[in-house]
Each structure stands twice: as structure tokens, then as C-alpha cells.
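The other protein chains are all here in position, but one chain of the complex has been omitted.
Chains: A and B, in written order; residue numbering restarts at 1 for each.
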Amino acid sequence: MVRWPLLRVALSVSLTVLLVVIAVPVSSGPAFTPRRPIEWTIPAGTGGGADQQARFMAPVIAKHNLSPQPFIPVNRPAGAGAQAFLWMIDKSGDPHTILITLDNLFATPQAQVIRRRDGGRFSWRDLTPIARLLLDNFVLWVHADSPWKTLAEFERAAKAAPRGSVKMAGTGSKQEDEIIMVLLEQAWGVDFNYIPFAGGGAVAAALVGKQVEFTVNNPLEAVGHWEGGRVRPLAIFAPERVQFAQWKDIPTMKELGLNIEYQMLRGVFGTADMPREAVAFYVDLFRKLMDTEEMADFIQRGAFTKAFLTGPEFVRWLEAKDASVRGLMQKGGLVAP
Amino acid sequence: MRRAEIVAALVLAAGAAILVREALRLPVGWTSIGPGSGFFPFWLSIGVAIAAAAIVMKSVRVPATPGRDAPFIRTTAWKPLLIAFLPMVAVIAALRYLGIYIGGGLYLAGYMTFVGRHRWISTILVSVLIPVALFFIFERWFILPMPKGRLLEYLLYER
Partner (left out) sequence: MDILSVFDNLLYGLGVALTPANLIIAVAGLILGTAIGVLPGLGGTNGVALLLPLTFSLTPTAAIILLASVYWGSLFGGAITSILFNIPGEPWSVATTFDGHPLAQQGKPGIALTAAFTSSFIGAFVSIILFTFFAPPLAEWALKFGPPENFAVLMLAFATFTGLGGGDPAKTIFMTLLGLLLSTVGFDIVSGQPRMHFGFVALQSGVNFIVIAIGLFGLGEIFLTVEEGLRLKGIAGRIGFRDLWETWKMFPRYWATIVRGTILGFWIGVLPGTGATPASFMSYGLAKQFSKNSERFGKGEVEGVVAPETAAHAAGIGALLPMITLGIPGSPTAAVMLAGFFIWGLNPGALLFQTQREFVWGLIGSMYIANVIGVIIVLTMVPLFAAINRIPFGVLAPLIVILSSIGAFAVNNQPLDLWIMLGSGVAGYIFRKLKYPLAPLVVALVLGEMTEQALRQSLIMGQGSPAIFITRPIALVFMAASAFLFLLPAIRSYRRRGPGVPHQATAELEG
């Protein structure tokens, strides 16, 4: 009868271990607080729009004590974002890794097939949506020395010019800028000449240096040149005018009779299968962040549309956005075969 | 040395062939807007293959020196080379578990013991202090996250 107690001890020990193993994740409780620095993945290189925003927001978060641990921006620019997206899947379930997005989250998986490690095709649904923060606008800019004072004048010139002689500079290939150009081409029945550059700064420089006739730079990328009297905005691709000082005089495409609208998502996503408590923590954090004075100032200077949105409405918005980007890219012949 | 020269050139030529194949998966022609995305990779890899072939021809034509060909790596040099190289492979392969700090410390300790033949006390001091110093520099002061490995992650954050 020596065996019984031994077996019982063994059984109860293994049961306890099992219970502890099961209980630990549960007991991490309803409230999540980060225990280690949060890695903020940027699916683009240093100096770009997403990079600037993450590096702007991280210290504001620290300044207002919104998180007990710092946010550390880490660039993963490979494959037009593909490397960063796959990283977020590799980190599945990790509550300490988040992603700032730009529209390559929608465009890159259309322009090329990104395979997950398990062979499936990647889409934004693999990640955990946290919040939409801002919508970045696009403005049609021409050089200040050009004869075109209004969109109508530019349209007339574009239609009169020989095919492909009007040049546009844009960021990357098969991304937002090219999508917008294709929309314009189709609306006017013209053929522009698209020249890809590595970043928004280089694109703006190409216009200022009169290498090209126009760009669709984001406001923040071109505002300095505008103030310096080197470029002129003709129209904004937003659904309505931006209601800030100098920006409110720029007419929307719609007002001018062109049904073209494009805004870029500046949002935050969590790793695949991020615990619900962690998502709640980040939602709360970013809601508070958006109400800070620094963000208000940043939004005004960059002529962003403040657009905080979370939960099911955010997901619905994402579905619509994804469908629209896909539709636009199909229309423009920019999708992967 | 002559044999090594020929073998290396043959390997490079074979590598060039693989590169040509990879380049052929892209459009290699001249399109309406200039060269396609595969144009440069394709012609460059062809050029690399031709250059490699030229090196093979040349190295074969060099008359073999009378007597035994000097080996590429002297027999006595193999051991120190492998002592330096193999642990590197091991540490990088185990990066997921050891991370750069613990893995690097082990590499340092091993090398100091077996090659440097330093006293064990200085070996331990150096191979602990340097990774610790690097840890503070990169992780704490410059907040540049390096792979820390399962063990260190557990010790730092999970307990």
C-alpha cells in the first residue's frame, strides 16, 4: 500500500501544475498595465510620415504619463511594410507590440501576395485593430511659378498637353500617390507620367525644383514650401474642407465637380490575437493622447482630420476602406496578377 | 592554392547561374518607360557568370606548380579557425533562446578560456561585465531593443 499515496501525490501535483498553467493567463486580470517597454513597429523607414508621427507621439505619451513604460519606435521597412506585418503575426498574443499604419496596410497586400508563415495570404484582418487616430489628407500641388491658378486651368493644360508630357512625382510605386493619380487620369481622360521617389520629402523637392509639374503631397510635407511661396495648392482630396487657418481656402475636389476622394489612415493595430485587456488599455491611452494640447497643435499644423474611432465601428470602417482601396487599385490595374 | 582557386571560381560560376535564374522571374526587357525591373538583375547576373567563367579559364590555364599544391588552409590553421567560427554559428542559431547578451557572453567566455587562456577570474569578470555594460547601453540608455532571448526575457519581464 505504499504506491497509493505516491500516485495520489503525483496526481495532485500534476493537477495543481495544470491549474496554475491554466489560471495564470486568466489571473492576469481585467486591467492590463505594460510590464516592459512597448515596441512601436513602423512599417516604413525613418523620416517618412508614419515615422514622424510615431516619433512625435511617443514622447507626448511619456510627457503626460499615459503609460508606465516607454513607447519605443522601431522601423521595419522591408517589403513596403510586409516585414512589419509578418512581425506582428510572429508576435501573436504579445501585448507589448503595436503597429502604426499608413495605407500600405491595404495597398501592399493588393500589389503583391504576402504569405504568412502558415502559407495563407496576409490581410489586415490578421492583426488586432486598436484605433483610428487621424486621417491624412492629400493636396494637389503645382509650382508657384506655373501659370495654373485653379484646378480648371490645370485640367485644360493637362488635356491639351501631349500624352505623358505632364509629370507627377509620388512616393513609391502602386501606393496612395499613384492610386490618386490614376483616379485623376480616368476622370480627365489624360495620361500623366508617374515618377516614383523614395519619400515624401524627395517628392516635394522634385516639385520645388521644377523636375515635375505636380504632386499630391500630404499637407505636412509641403506646408513649408507653401509658406515659402514655392508651391501652390489647387484642391484637396478630402470629403470636406479642412477648417484650419490657411487650409480652409483650398477647395475640395468635389466642390470643383470631380468625384475623387482619398484620405490615408493613421491608425494603431495590435499583434495578432492581442489579449482584450491590452487592447482596452491602448484604446484608452490613445483616446487620452488625442485630447492633449500637443496633438491638437500637430493636427492643425498638418491639416489632419481628427478621426478617433474604435471597436466594431472601426472594423466596419476598415472593411469599407479596404474594399475601396482594392476597387481603386483594380480600376487602375495596380493589383498583383 | 591552385585547386582552391579553381574550386572557388567554379562555385562562383554556379552561384551566378542561380542568380540568372532568379532574375529571369522578372520582366527583363526594355519597356515603354525604360528598362523593366528585371533588366539590370538579368544582364548583371549574365556579366557575373561570364566574369566567373573567365576566372575559371584563367585559373585552369595557370600551370600547376611542381610538387604538391599548397593547401588553401594549412592543416594547423583549421583548429583555430573552427574554434572562432563554429561557436558563432551556434550562438546565432540559438539567438531565439540565448539572445545577443547571454549568447555573446558565452562566446566571450569560451574564446577567452580556450584561445586566450586567460585566468578564470578575469574570464568570468570580462564575460559578465561586458554584456551587462552593453545591455545597459543599448536597452536602457539608447532604448534600442536587441534580441534578448527567451531566458533573459523571462528573467526581466515574466517573473
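In this section, a contact is a pair of C-beta atoms (placed from the backbone, for glycine too) under 8 Å apart; a residue touches a chain by one contact, two chains touch by 3 or more.
Here the structure is a predicted model, which means the values were calculated and not measured.
Of the listed positions A:I38, A:L66, A:L86 or A:I100, the one in contact with the omitted chain in the full complex is A:L86. Touching the missing chain, out of A:G93, A:P196 or A:G332, is residue A:P196. By the touch rule set out above, chain B reaches the unshown chain at residues 4-5, 8, 12, 19, 22-23, 25-26, 30-38, 40-41, 44-45, 47-48, 51-52, 54-55, 58, 72-74, 76-77, 80-81, 83-85, 88-89, 92, 95-96, 100, 104, 107-108, 110-112, 115-118, 126, 130-131, 134, 137-138, 142-147.
In the full complex, chain A makes contact with the omitted chain through residues 45-47, 51-52, 55-56, 58-60, 62-63, 73-80, 82-83, 86, 111-112, 114, 164-165, 167, 172-175, 193-199, 201-202, 204-206, 208-211, 220, 223-230, 297-298, 301-302.
Heads up, the rule we're going with is that only the chains that are shown with their structure count from here on.
Looking at the complex, you find that chain A touches chain B at residues 35-37, 39, 70, 72, 74.
Contact residues of chain B toward chain A in the complex are 143, 145, 156-157.
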